[in-house]
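Heads up, one of the protein chains got dropped from this complex, but the rest are sitting where they should.
Moving on to chain A:
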Amino acid sequence: MPEQSRAEIQFHHIGRQREAERLGMLVFLASEIMLFGGVFLAALALRMLHPQEYVAAASHMKLWHGTANTAILLTSSLLVALAVEWTRGGRPKWAARCLWAAVALGLTFLGVKAHEYYLDYREGKLPGAANANFSTPFEQLFSNFYFSVTGLHALHVTAGIILLALAALRGEARHDRHAVFIGNVALYWHLVDVFWIFLYPTIYLAGAGE
């Protein structure tokens, strides 16, 4: 009797397995969209209640750090999409290279973020720090929002980096022509990218040119 893969034992054919795991992953991602949805509703409420103050507070954000990080995440997403493509095409070496490059970009993102936090701290914009110094109560409110949402996002980036590294390390995953593990890790990473795409106008572009 030929050896059966685990997928074949559980599913009648591989197509059905693919549909099941994609759907499961997307339902999980939908719950993530709800989590970040609350964050965006908070931003909307802040902006509707205090339109001018919102723009003024956002103008203190480090636009170039945010822009660089957007470019970094978009590039990493492309690399992860290519990794999935090359896993399916039976080129595990190229898949590993793309995944490691994406890990490096993810770490760079966190590095830029950490530098931005450090500059915020030095300027007294870190709520709760001994040197905290806000010109208006709204500015502090905006800072609370900024640190919670970028912190939540950075946690997701950290989890994504660990998953990408696992995918790169596991030869079994990279030799799987159906790209089950790598495909789902990629979906997660892309969604973390999508969140940042919307955080960019919310935090950084709102105050640009002011």
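Some points to look at:
One rule holds for everything that comes next: a contact is a pair of C-beta atoms (placed from the backbone, for glycine too) under 8 Å apart; a residue touches a chain by one contact, two chains touch by 3 or more; residues count from 1.
Note that in this section contacts and distances are computed from a predicted model.
Set against the options "Xanthine dehydrogenase family protein subunit M", "Protein-export membrane protein SecF", "Cytochrome C oxidase subunit IV family protein" or "ABC transporter permease", the UniProt name belonging to the omitted chain is "Cytochrome C oxidase subunit IV family protein". Listed residues A:Leu44, A:Leu119 or A:Ile162: the one in touch with the omitted chain is A:Leu44. Although one chain is not drawn, its touching partners on chain A can still be listed: residues 19, 22-23, 26-27, 29-30, 33-34, 37, 40-41, 44-45, 47-49, 67, 70-71, 74-75, 77-78, 80-82, 85, 89, 186-187, 190-191, 193-194, 197-198, 200-201, 205-206, 208-209.
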